[in-house]
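A short write-up of the structure that comes next.
The other protein chains are all here in position, but one chain of the complex has been omitted.
Lettered A, B and C in written order, each chain numbered from 1.
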Amino acid sequence: MKKRIFEIISKADEGDRASKIFDGFIMTLIALSVLSIVLESFASLALKYRQVFRIFEYFSVAVFSIEYILRIWTADLLYPNEKHPRLRYFRSFMAIVDLVAVLPSFFPFISIDLRYFRMIRLIRVFRILRVLKLGRYFDALTIVVKVIKKSASQLIVSIVLCCFVMLFSAIIMYSVENPVQPEKFPNVIRSLWWAINALTTVGYGDIYPITPVGRFFASIISLVGIGIIAIPTGIIAAGFTSVINEKFDETKEDEKRFCPFCGHKLD
Amino acid sequence: MKKRIFEIISKADEGDRASKIFDGFIMTLIALSVLSIVLESFASLALKYRQVFRIFEYFSVAVFSIEYILRIWTADLLYPNEKHPRLRYFRSFMAIVDLVAVLPSFFPFISIDLRYFRMIRLIRVFRILRVLKLGRYFDALTIVVKVIKKSASQLIVSIVLCCFVMLFSAIIMYSVENPVQPEKFPNVIRSLWWAINALTTVGYGDIYPITPVGRFFASIISLVGIGIIAIPTGIIAAGFTSVINEKFDETKEDEKRFCPFCGHKLD
Amino acid sequence: MKKRIFEIISKADEGDRASKIFDGFIMTLIALSVLSIVLESFASLALKYRQVFRIFEYFSVAVFSIEYILRIWTADLLYPNEKHPRLRYFRSFMAIVDLVAVLPSFFPFISIDLRYFRMIRLIRVFRILRVLKLGRYFDALTIVVKVIKKSASQLIVSIVLCCFVMLFSAIIMYSVENPVQPEKFPNVIRSLWWAINALTTVGYGDIYPITPVGRFFASIISLVGIGIIAIPTGIIAAGFTSVINEKFDETKEDEKRFCPFCGHKLD
Partner (left out) sequence: MKKRIFEIISKADEGDRASKIFDGFIMTLIALSVLSIVLESFASLALKYRQVFRIFEYFSVAVFSIEYILRIWTADLLYPNEKHPRLRYFRSFMAIVDLVAVLPSFFPFISIDLRYFRMIRLIRVFRILRVLKLGRYFDALTIVVKVIKKSASQLIVSIVLCCFVMLFSAIIMYSVENPVQPEKFPNVIRSLWWAINALTTVGYGDIYPITPVGRFFASIISLVGIGIIAIPTGIIAAGFTSVINEKFDETKEDEKRFCPFCGHKLD
């Protein structure tokens, strides 16, 4: 019976109807879960259908909890050669996602103490991470993940570079603009908010330099921002190019890689 | 005679003068159609030349309708080996474009019931899709379409990824900012408007976070926005690189791909 | 003597001192010309040094005019085998630049009729095109120009695509937003201003949709904007990749392209 449960909760094989129904049920529940978070944000709906939202939440948390427990329980069938299969599964990415998708709901729904109300609200937001549970059912993400993994070390370098440029920009702009508009640039952290918006070219327009020196530095920072965007774009583009070429080479493998007159592998 | 009509409405062969005149006429009518939509939007012009716009619209709809009927009628010459050539043509992309270009105009010009006025206005906007009819006459789109088709599956993955990040950002920002500025972030849908503007780096400046926590998350979301832009850019760049290299290889095909001393194909 | 003049006004050969002085003189004059346009825009400077600016302008126009006439005159030494060398030179890109750099200054400096004042101001702006004269002295632009030329047909397709998407967006947004905020979206042309700012992700924040339907369409248009940016970026990236690879191949040409045992060219 344990083996059957494992088959059902695993991704459905061709022809396994029970497993397919289970997959469909979980995917529907995830979608409804996200929809309920969106709908609950409308104050009128949240008030009117309060009971419905609450019952649905109880129900979905119960289902996801049972699913999580079953997955832990059947972990020894997933890793048959592992010494501690449950611990191994417990630390896997999908298991952490499953746990995070359920945990926030175990915090009380309406806090007794109003001071913690906002923090709990924020924790409950992480229910949206349930969407990541869908990852189990989609293979298409693989190539994107592969490219990002392949370029990871360079992406991290470009992010660190980016953070340094931001901090540097923020400190310069704070020094220049703070004496003129202290309410907009009161400290480096607030100045950092401006720097991020300038470098990512969002530019809300709530904070901007007004002194000539400030504008001069802001101009240079904006131009650097183009480069900042160009580096990760370049890395990812290069990653996709090499991954796509690889695939392209693999498909041509059989017809071309042999010397046409002696049969040795050539290229 | 049917064969002659088919030749005329098809893309002109070298030297077929009647067909060339027909093509030119349709292209001019499409251009004038778009121009009339633009001009009609100026209230003063719309009032003054109301009759002119109306007559021109009747005329162009009549022409496009006849063109559409003729194309359906001569579909059996386009697909001579098809069993149901008209049905086949009816479902082709260009036939759907032709239909959509004409359909909105069969809705009454001025609605009797004012409540539906805006909806009908919106429907009539789709007359602009007539521009797509021009696609028949331009070959240059092919390479762009080819690249997009080739990268379609990855582009869809990156769009889905993008939508998830947006929804996630919107829910977080709603939770954080709603208590402080409820009129700007009244619900997740409005918060989604902010998230899209932040992630696409448009940043109108009508909605932005004002709490430190909100700014912190907004900063992270903006940085993620760079990545979100980098992925489709990378995919499309990789697509163009491989398509261009392919073409490059093809042109060099004859001069290089043979073993110089035994004549076998080499590479 | 004509041959000597031709040598002097041509790009300096190694060791030709007169020619080098001439090049340096023209380049300095171009730089000062641009500087004077910038300085003249400061109202106080323009008033105070009015005579200086006027005399400098007269002087530089005189020099550039003489240079232009000399280049036309010596054109037969540049194209010795051409039938109409002067006509040929007259239509070359650099000759047109030289002409455009001088022409605007032959319009009267201060218009008698105030109605044409602004138009003449605008024409005088084209004096800035003198900077293009510098192109004669820089070789580094070649690779950028080469890439753009190579990708020209695809870039044009992507620009046409872009223009269509903009027009389409503008017409939709006009239909949706005009009834609610007629002063912001009075006609399709003004709506086009919004569309361009949204698709290029500039987002000044002077015009933005406020209706839910408008925001929905604006969101989709912003997302399409990412793609619109991705296509030319992808094209140019692919162009640079293939140009750089080509150069890379050329440098390795000699050491690798021969069959190591029979001497025939291999790859």
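The rule is simple: contacts are C-beta pairs under 8 Å (C-beta built on N, C-alpha and C of every residue); 3 or more make two chains touch, one makes a residue touch a chain.
Treat the numbers as computed from the prediction; the structure is a model and nothing was measured.
Participant: Any idea which of C:Ile9, C:Ala101, C:Val147 or C:Ile221 touches the chain not displayed?
Facilitator: The missing chain is touched by C:Val147.
Participant: Among C:Val61, C:Cys162 or C:Val176, which one touches the chain that has been omitted from the display?
Facilitator: C:Cys162
Participant: Quickly run down the residues of chain C that touch the omitted chain.
Facilitator: 34, 37-38, 41-43, 118, 121-122, 124-125, 128, 131, 140-141, 143-144, 147, 159, 162, 189, 192-193, 196-197, 200-206, 228-229, 232-233, 235-241, 243-245, 248, 256, 260-261, 266-267
Participant: Need a quick check: the contact residues on chain B for the chain that isn't drawn.
Facilitator: Looking at chain B, the ones touching the missing chain are residues 201, 203-205, 233-234, 237, 241.
Participant: Which chain A residues touch the hidden chain?
Facilitator: Within chain A, the residues that touch the unshown chain are 153-154, 156-158, 161, 164, 167-168, 171-172, 174-176, 178-179, 186-189, 191, 197-198, 201-205, 208, 212-213, 215, 219, 222-223, 225-227, 229-231, 233-235, 237-239, 241-242, 259, 262, 264-267.
As a convention for this text, only the chains that are shown with their structure count from here on.
Participant: What angle, rounded to the nearest 5°, describes the rotation that places the Cα atoms of chain A on chain B?
Facilitator: With C-alpha atoms aligned, the rotation comes to 90 degrees.
Participant: Are the interface residues of chain B and chain C largely the same numbers on each copy, more than half shared, or largely different?
Facilitator: different
Participant: If you line up contacts by residue number, which pair in A-C or B-C shares over half of them with A-B? Let me know.
Facilitator: Overlap exceeds half of the contact pairs only for B-C.
Participant: Which integer distance in Å separates the CA centroid of chain A from that of chain C?
Facilitator: 42
Participant: Of all residues in chain A, which are in touch with two or more distinct other chains?
Facilitator: 201, 203-205, 233, 237, 241
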